[in-house]
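With one protein chain held back, the other chains of the complex are shown just where they sit.
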Amino acid sequence: MEAREEILGRVRAALRTARLPARPASLPPIPSALEAAPPETWRARFVAELLALGVAVHEATTPEEVRELVRTRVAGRRVRSWARAALPYDLGATLAEASASLLDGAAERAALAAAEVGVTGVDAAIAETGTLALIAAPDRPRTASLLPQTHVAVVRSADLVPNLRSALTRLRGAIPAASALQLVTGPSRSADIELQLTLGVHGPGELVVVLGP
Amino acid sequence: MADATPHPSTPSRRVQFFPTCLVNDFLPEAGIASVELLERAGIEVERPRGLTCCGQPAYNAGFRAEAKRVARRTIGLLARTVGPIVVPSGSCADMLVHQCEELFRDEPDFLAIARAVAARVRELTQFLVEQSRPPAARAAAAPQRPRTRVAYHPSCHLARGLGVTKAPVDLLAARAELELVPVADADECCGFGGMFSVKQPEISGAMLDRKCRALEASGAEVVASCDAGCLLHLAGGMRRRGLTLRACHVAELLG
Partner (left out) sequence: MSAPPPALPPFAERVRAAVGDAHLHEAIDRATGQLQARRGAAFASLEAADLVRDHARAAKLEVLARLDTMLEQFEANARANGIAVHWARDAEEAQRLVVEIARAAGCRRAVKAKSMVTEEIHLNAALEAAGIRVVETDLGEYVVQLRADRPSHIILPIIHLTKEDVGRTMEEKLAVPYTSAPQELCALARERLRAEFLEADLGISGGNFAIVESGSLGLVSNEGNIRMVTTLPRVHVALVGIEKLVPTLVDWERMVQVLARSATGQKITVYTTLVNGPRRVPPAGTPAGRIVDEGPEQVHVILLDHGRSATLAGDEAEILACIRCGACLNVCPVFRNIGGHAYGDTYPGPMGAVLTPSLRGLPGWEELPQASSLCGACRDVCPVRIDLPRMLLSLRAKGVERGPVGLVPRLFMKAYAFLATRPRLLRLAMKLARACARRRARDGWVERTPGLPGLLRGWTEQRDFKVPAARTFDDWWERRRGSA
């Protein structure tokens, strides 16, 4: 018998005698104060969470300011980024000019490994936990937020959502078409050694968020 | 898990007292103090004849047939009475209230009887607080006498099984002559666990070590609990380790 048929057969048989606790007929919905709060509060909460995670946060009131902040971070560095068209605030040109080298498309592994700064937008920014949601797609390469030691994430006000479930609602259409969804909350860390915190174990050790209008 | 909190009963004048095997044979003073406590609170105490054990030792060891024999008899004796059933032991009370539900799962007829008994069972301090009749102190403490420093040890079946955490503490705290001292990791099991104490002596001993260290560090003179098993284990452990801490049942301090 095929493994699949045998396992499903065993499971069906098991369910006849399984001792499983009763489930409640229904449960009240889980409340969220943040969802109910005015959207203006989400920004402040987002920033507070990021700071608590050790993320460097730079706020900008104009697109030009955003570009300037990003420029200082990538000047003279090797950059790996999302595709031009996917980046917010017309950052593509800034990156091309300021960086020492820019990989924003398909690239050789060795070149990717040599990148120093990764620059991305986000598909949603979750206020409650300071989480960045990044869809993996052809114009949103995963390695931009993964390989370099520094990840600069550029967030628009419109990206802000209160919590994870609202992010999933917003991205419901995009998720099925994507190969993956990455939720990034702070820099890479480990506490495996005596529960002592170390940053930058495999993923980026430095996460920078530029929060624009 | 079944809801731990039974319905508060209407004020009672008479209760059935189930001493439990450990109190009867090893800590009779706890049973005596419990009865006197109830009587001073204006409650008439009856003790059904022939009561022995709730069946927990066999149940915990996996010997369900033996556990059923003992529990069935005990429940049968209690079922022939009326009124609240007060038990000076958290683990025995939990056995009757929750574990017998599991033990007699496959006997719906007897289960109905067991449930009816379970609904009447109260641990001692639980009962006293529910009745809102804290026992009157024997005599007011002389003001210049130093207060006795008491550490309360919350036994696991009482605290987690029955959900009784405040009642013993409130009763002790209301006594002018007692000073409740906090204990580090107070909620951690003392390591008795019934037969676990003799079948896994090394682990039980290691847990006992931790608890004794915490009790000693608390500066308490007395450790009080609502479970005879914990008390015997703690008393024996503290004596072995040369500690001067006494162990006694909460009822003895409320006398």
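Should a chain be cited, it is by its letter among A and B, assigned in written order, with residues numbered from 1 in that chain.
Throughout what follows, contacts are C-beta pairs under 8 Å (C-beta built on N, C-alpha and C of every residue); 3 or more make two chains touch, one makes a residue touch a chain.
Only a predicted model underlies this, so the values are computations on that prediction, with no experimental measurement involved.
J.: Take the complete complex as the reference. Which residues in chain B touch the chain that isn't displayed?
T.: Against the left-out chain, chain B lists 1, 19, 21, 23-28, 31-32, 35, 47, 50-53, 55, 57-67, 69-70, 73, 99, 102, 156-157, 160-161, 187-189, 191-194, 196-208, 210, 232-233, 235-237, 239-240.
J.: For chain A, which residues reach the chain that was dropped from this view?
T.: 2-4, 6-8, 10-21, 23-24, 27-28, 30-33, 83, 105-106, 109, 113, 128-129, 131, 136-139, 141-143, 146, 164-165, 168, 172, 175-196, 198, 200-204
Just so we're on the same page, only the chains that are shown with their structure count from here on.
J.: Take the average of all CA coordinates in chain A, do the same for chain B, and state the distance between these two points in whole angstrom.
T.: Comparing mean C-alpha positions, chain B is 53 Å from chain A.
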